[in-house]
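Excluded from the complex is one protein chain; the other protein chains are retained at their positions.
== chain A ==
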C-alpha cells in the first residue's frame, strides 16, 4: 500500500470521529480504547459499508481496531485486481462493445451548467474519493470477458479554458470528450471535464461508461460527489441497512414463463422509418427531444389514478399506444429497462439494468384502458421474472428474426424520475443534461425523464433508418397518438388507417386551400387559368397549350352533353395515344362522365366484349368498323368542329364520382371492369409522397392507355401543369429509339413496365440519365439489372410501384437506392399516401413480420367496384376492421410477406392470375379462348418465369381437325390481345390427378425447359450459310426453342414484343444491323429476318 486516496482517508476519519465523538484521529488510535463499544463497532462497519459500497464484514472493526490498519484494509481490502466473471447485464454491453469497439453507444455523458466556479483541485479529490468508495468505479473489463476490480484508480479530470471560444467549438470539444472511447481494461470508466467560460457559468461534464453505471446510479454519483466536494459528511446512508430482497421466481420457473409468454412473438417490429434498411444499419444515432405536453401528462395522471398504475407503467401505455398507431402492429414486443438493484444496493453506483421484453397483444377494439390493465399485469410479471438474463430469454426462443436486427427487442423505453436529483457543489446547484453520443442503443428508444422543470421525452433513433425530418414526424406522431389514447381511454386504440402523413404529403397549396383533394378536371382547369400558354400536350412536334387543351375539352364536353350524356355516364375511347385521346379523356371528365380506355389494336371481338353493357357511348376518330350497332358512336372530329356558341360548363364532380373504368382479364372469360373514382387519382397525382410531379417536368406518355399506369402519366403531367410528351409505340419498343425519344423530348419523368425497363437496362443503361423520376412496376424487378442501372448515370429518383387497378394503380411504393439492391430481394415498399395496406392471415388477422399473408389494400384509392357485378364486388371488397368505420379493403390475391420495417415483399398469387409484361392475365380466360377454337377439346395454360419476365405456355389436346401450334396461335390472336397469346404445345392427352383434375404440376414438369418447336424435331436448318445459322441461333435463344424453320412466325411462337426487341438488339450487337421493329413485326418470320440482316450486310464477306 503506497498510495492512499485522501478522499477515502477523510471519509473514514469522518465516520470514526462521528462515531466516537472525537474531532481528530491518528493512525495508531484504537477504536475500543477511544470509547467504542460493540454497538458503535457495528454501526461503524455499516457506515463503512455504505461509504465503500462493499459488503464489509460486520465485525470489521474487531479485525482492524487501529485506525491505520482499518484504513489500509479499506484502501486495499483485497488482493489487487480481483477478478470475477461478467454479470449478464455486463456481458450484454461487453458484447456490444466487442461488436463495435470504441463506440460511445454506452457512454453516459452528463453535462452540468454550474452557476459559478468549479474548484478543480477539490473536484479531483472528490472524484478520487468517489472512486475509492464505489467498487464499480474501480472496475475494468478484459477479454475474453472478465471484470477486474482494482484497489485504486485515479479519475482523469481535465480543465478547459474556453474563455472567448465560440459556443460551437466548446460544444465540439465537449462532444469529443464525451465520445472518446474508454480503455475498458483501465479503470475508472469515469472521467471529468471542467470548462471555464470566463463570465459565463462553468460547465462540468462527467462521462461514465454504462458498464459501471446506470440511471439510478447517476443520482447516487451526483449525491456522493456533491458531498465529497463540499466536505459534507458522507455518513451511513439510511437506505444502506439490509432490506427485504424482492421476491423473484427461480430461474427454471422464470425461463418457462418467458418461453410461454413469448411463444410466437414477432421477432421484429415494423418501425415507420423512411430510409431503406441495409444489411447493417450501424449504431450511429441521434436524439430528438420534446417537452411533454401538459394535456398528455394530465390524461396519463387520470388513467394512472383510476387504474393504479405506476408512472413507468403509464409511460409504457403511452409508448405502446403510440407504436400501435404508427406501425399498425397488433402484437408488440418492447424492451424496458429493469433494475436488479436490491434495497441494500440503493446507495451503490453500478450497472444493475438489463432489458426485459414486454409483449402486448392488441386485438381489434383494444382500448387504452384495456392496454393499461394488460401493461400493469405484464410489467408486474416481467419484473418478477427478470432474474433471467435477456440473452437467456432470447436463446430460449430459438433461432429466428432478422440477423441484421437486434434480437427480439428493437424498440425500447426508459423512464427516469430525476426531479429530485441535482449535483450540489458547495451550494451551487446544477441539473444534468444527458448529451447525445451520436449513437443509438435501439433502433428506436423513447427515454422519458421527469426533471425539475417538467417532463422531457427523447426519441433516440438510428440515423441509418430515420432521417432527421422523419424522426421529428415519428416522435410528434408518437406523442400525438399517446395524447389521443389518454384523451379517450375507453375508445379503441387508433391504427394507422389514415397515416397522419397522408393529409400533409400533398404539398400543392392550390390543393391544400380546398381542404381536400381537388378532382383532376378542376385541377387541370386551374392550371389552364394559371398558365394558359404553357404547353400541355405534345406529339410528333405538334403542341397544345393548356388553354387550347381546355377549349377542346370543353367542346368535347359540350358535344357529349348534347348527345345526351350525363354525370355518371361511361364513354369508351378506343383511340391510340395522341393529342386526340388526351383531349377526349379531359372532355369526358368535363361532361361529368367516366372514360373507358380501350386498346384499338385489340381484336375487335374483345373490344366489343369490353364495351357491351358498360359504355353509354364511344368516342372515335374517323370511321370505326365493327362497333356494336346499339352503341352511340360519336366522332371526335365532329364534336370539335361543331363548336357551339354556348359551350357547356364543366360539370363539377366529387371524389366519389367515377373517373375511369379499366377492363382487366377475368377468369370467367369475361373481362372485369373496375370503376375508379376521382379521389383515387387525386390521392396519387400530382404530389403523392415519393412521386411528385413539377410544373417544369416533361412527362412521357408511353403507356398503353388501356393499362391503368397511364393515369400516372396523363394526370401527373396535366395535374401539375407539366408537359405531357406523347410517344408512339415504336418509341417504346426499341431501347435505341427510346433513348432518342427521351433525349429529343428532354423527358424528365418516365414510367416503364418492369420487363421493358429490364430490356432498356440491358441495351441502353444510360438512356435515362436525363430523367428525374423513373417509375416502374408491374412485375418483380431484377436486382442485378437495377444495380447495373444505378451504375450508369441513373435517374435522380427511381421508384418501384405496386398495385392492382382496384386500388388505383399504386398501392405501395419503394424508392430504389443502391443500398436496397445490396442485401436481397427488392421489396414493393410501403403504402402510398392516402392508402393502407395490411398482410392478413386466413381469418383476416394481421400476420407477424416475416410471415406470409394476403395483401389487403384500402384508403382513398379504393375502386367503387366492378361495373355491373355486385357479387364479385362484394366478394372482393370486404369490410375494413382496422380503419375508419364503414371502410372497405380490397383483397388483392397477392401473397406478401411484411417485413419488420413495414414494407412488403411480393411472394406470389393466391390464384392463377399472372402478370405478363405488366398486364394482368387470368389463365382461365386464355384457356376459355383456346377451348372455343375449332378442334380443341381441352387446353391448359401455364405461366412460367423466365429470366426477365413471364412466359405463357399452353398445352392443347384436340381431334383430327386441330390446327398446328402456329395455326392455333394465329387463331388466338384474333380473340386475345398479343400479350395473352401463349406459346402452344399440342399434346396427346392431359395428365389427371387423383381428383380427376388436370395435373398441372405434372404437365408443367413434362415440358422441356426449352419449349420445343411445334413443328417437331425434323426441321432442317433454314439456310446453308453462316449468317443464317448465326441469326437462327439468336432466334432460338430468344424464343427458348431448340430449332427453327424459315417460315416460323416469331409472334405465333410466343415471341412478344419485348422478346422481339431483345432479339433485334442481339442482332444489332452481333451484326451491326439495325432491323426496324415495326418492319420485323410486319413480317415476323425467321426467313424475313435473315433476309433483312443479309441485305444490310451484303457488303460484308458473309457469303
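Throughout what follows, contacts are C-beta pairs under 8 Å (C-beta built on N, C-alpha and C of every residue); 3 or more make two chains touch, one makes a residue touch a chain; residues count from 1.
FYI, contacts and distances are computed from a predicted model.
With the options "FeMo cofactor biosynthesis protein NifB", "Urea ABC transporter permease subunit UrtB", "ATP synthase subunit a" or "MbtH family NRPS accessory protein" in hand, the undepicted chain maps to the protein name "MbtH family NRPS accessory protein" (source: UniProt). Note on the undisplayed chain: of the listed residues A:100, A:171, A:470 or A:567, the one touching it is A:567. Only one residue in the set A:365, A:564, A:841 or A:1072 touches the chain that does not appear here, and it is A:365.
Within the complete assembly, A:887 is the residue of A:343, A:887 or A:924 that touches the hidden chain. Considering the full assembly, A:844 is the residue among A:844, A:893, A:935 or A:991 that touches the omitted chain.
Across A:819, A:878 or A:1036, the residue that sits in touch with the chain not pictured is A:878.
Remark: the residues of chain A touching the chain excluded from display are 364-365, 567-568, 651-652, 654, 656-657, 675, 843-844, 864-865, 867-868, 870-871, 873-875, 877-881, 884-888.
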